[in-house]
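Left out: one protein chain. Kept in place: all the others.
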């Protein structure tokens, strides 16, 4: 049985608590929030849980094994550092930290204290993304050509960050999970329409060595909500519409067969347009799967796929996106020696499916 | 009555001929194509029209007032030059020419010979685009924030050009028509997956002085066909789905009201989410409207909105897109003295609606 | 403050409890269920509520003012009778009872004991249905021509009832609410495919005096879920798609204008096809609105619109549907003297909007 302390009960915290109650081998020992109204609400909802306004009560509690940090990103570093130094495992919201230096430091502390870090990349635990991963790993799609995501809606403007740091981490965590290669370079463009100093519309493009291209369209000012991703492979292509209640993923037996350079010049490109197939995907709540997986990782001392390194890789990309934004969309190259950018895909992921 | 000669009867030519037959005050005198099979087909379809394999028969015919040039872009300059020098008006396919130098030269020749050029920017004659223009001009949407177009499908790979020159002219002609300001700079990114030397996936971003941003997503390798454009304004926003048989345009009374800089910092952004409204749009075939308009322009000696200047502005943007592509998506600035970039919006457009 | 006792915590009961907690001036005194596992779950979820397996504990409790009966229809009569005779108001699941005789008897007991009955016709408290009611009452649609509902999905087969008693009460309660006239006759058809003795596919048609026709398509064996209703009026028509997250209601300025009998014979029917408009609808949870409304009715001694009479009218229609089913879809006429069939529309409904 693992004992949890939860810091932060704002927008996402309640989901963490609700799911921790439903997973096996976990118990919530304490919930913390600084807002008095929220503390009252916690007490109403969970009268038999102890509540505090001082996160140190959680950090210093000898009974607590794991700390869930569900607070704004600006507070992640300090809270995580304290928890890790106190020898506690942490489950922390995305993005992992405000910059890669902090992320690296937390990784080092965790290593020194032999505790685990899991960054809450919830999407990689959805049935849809796991099915996509499966299709790519089994080479069903063939070599990947592109990943094109549109993630727009009339979104809540953030006070201290731009639309990239708010919405893009979803896609960045997903590509870090499903694409084995590492990106070579990145371009980000965007605009701030309301003078908040933070872009509310932005576009990110990632280049890979094998002409794979990733494009992410994020927008806080769209009249309609769109969550559609096109993934093109040499053999097959798919469309993932996350807003569909059913048939979230459609796989198309479509593409072009290119015989030879001559063929191309002679425009002898042969088109395939066959059946479409929509596999059934698992609809269990991703957050529950993720928390259960973290508990298993701790018990079996396995590094989670969404560990600090994965969190760092995402933060690194966000950092570079901001750098490109500040330089009129200049191309930013990933340094080759950045081992941190090589995504680790240990087999523990298999324990999921 | 204006007499037409049509050069080129490949993919688009038959539509030009079919519509010329149905418009008022126009008559087709001769149709030209170099392909013998096509010549046979023309004779079957239009036994009472004279056909030729030599375009000079059209250029040199004293009876012909207007030449419709419906051939690959690489041939546009030579054919257009010959026709204009022969004192004939031209209706020419988009993109106008292979480069802006050619476009400028044709414009000068036309001016010298007092004949008109119409570049076939068909989309600006559709009920949908004209309705959008109407909404923008009447300030229904308020100041424009963004124009975001996705124009993807499993497209025919072109031998001599990339996906931008194939698909983007539609959007570039539309923004040239509906947006009064002129773009300040442009970035284009793309990838060639089949080694044809031409990008089959590309993204263009255009920056304007007032933080208006235009983004165009073109792709020849999409499993599904998408023709969706989001247009966001300070007052209202709209979604244009050109594949819908009905309800092509939906206008949303949605957005954010920003009181002040303080408001933003305090996250006091006020959201509006009201009704949606889908106006009825005119469904007449755009090409017919366009050809009738050109005939009227010739008779009334009016410069068409889609004249050589408009064609040049589009070619210029395509040129800069290629330049950016060749330089890893470097930002290309429009030179301020380029008067050619200031889109002309003479009132003749009103004669349309 | 009104004290509630809730009987039944199966599929719907938990929603009643959750919403009672969130409404004003209500308190849950006791929850009852006969299933031991469910009792355990109630205790986990609501440790500070008293729980019982004997409904008499609720009936006999002097503290309890209102009893919510959330059990299978076969048990409604006995439980409701006991509660009403004990002088308690009741909130009871739809369908009200297994037959109209029981319904009438409960209405009489309630009247004698001066307590209120509210039948849980949740749908009439949704933003969508209230908007439709508004449009009809304001004559926006003109005289009603038809109401055509498709309510199909891969549904849970019921042991003791057919698909009509399971799904049609939603539509019957809605038309009882939005249509002022009373139906004149009814036909029901259906088939039982799995030999359960209960139809799993059925169609109901209701005839009204002014050529208004209502058709309801219910199906437990559809591969896809559909919740679409077309409502046609002489002036306008609407489509209500309850599965849409947004734009649930679309109003079309379409129809035919018929000048005269001659016009028809000469086929001079004039078609209108104008704009479409999708009004914003209130998205508050209907059940919460309904429970709050019942509490207000009790406090102000107002008869709810969804009272016993409305429940009886729905049960009557279900009864007649079964009669028609048993007689090869024979037309069943409503007896004119059935005052019970004239739907009451007291102004208390206005207190909703």
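When the chains are written out, they are named A, B and C in that same order, and each has its own residue count from 1.
Note that a contact is a pair of C-beta atoms (placed from the backbone, for glycine too) under 8 Å apart; a residue touches a chain by one contact, two chains touch by 3 or more.
Keep in mind that what you see is a predicted model, and the values were worked out from it rather than measured.
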{"item": "Touched by the hidden chain, restricted to displayed chains", "value": "A, B, C"}
{"item": "Candidate in contact with the missing chain, chosen from C:3, C:222 or C:302", "value": "C:222"}
{"item": "Sole residue of C:178, C:201 or C:291 that reaches the chain not shown, by the stated touch rule", "value": "C:201"}
{"item": "Selected from C:57, C:192, C:246 or C:285 as touching the chain missing from the view", "value": "C:192"}
{"item": "Residue ranges of chain C at the interface with the undisplayed chain", "value": "145-146, 148, 150, 152, 154, 157-159, 185, 187, 189-196, 201, 203, 205, 207, 211-213, 215, 217, 219, 221-224, 230, 232, 234, 236-239, 250, 252, 254-256, 258, 261, 264-267, 269, 271, 273, 328-331"}
{"item": "Where the unshown chain meets chain B, residue by residue", "value": "47-48, 224-225, 243, 245-246"}
{"item": "Chain A, residues in touch with the chain not shown (by the definition above)", "value": "247, 273-280"}
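To be clear about the criterion, only the chains that are shown with their structure count from here on.
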{"item": "Whole-Å gap separating chain B and chain C, where each centre is the average of the chain's CA atoms", "value": "54"}
{"item": "Geometric centre distance via CA averages, chain B-chain A, whole Å", "value": "40"}
{"item": "Numbers and ranges of chain C residues touching at least 2 other chains", "value": "none"}
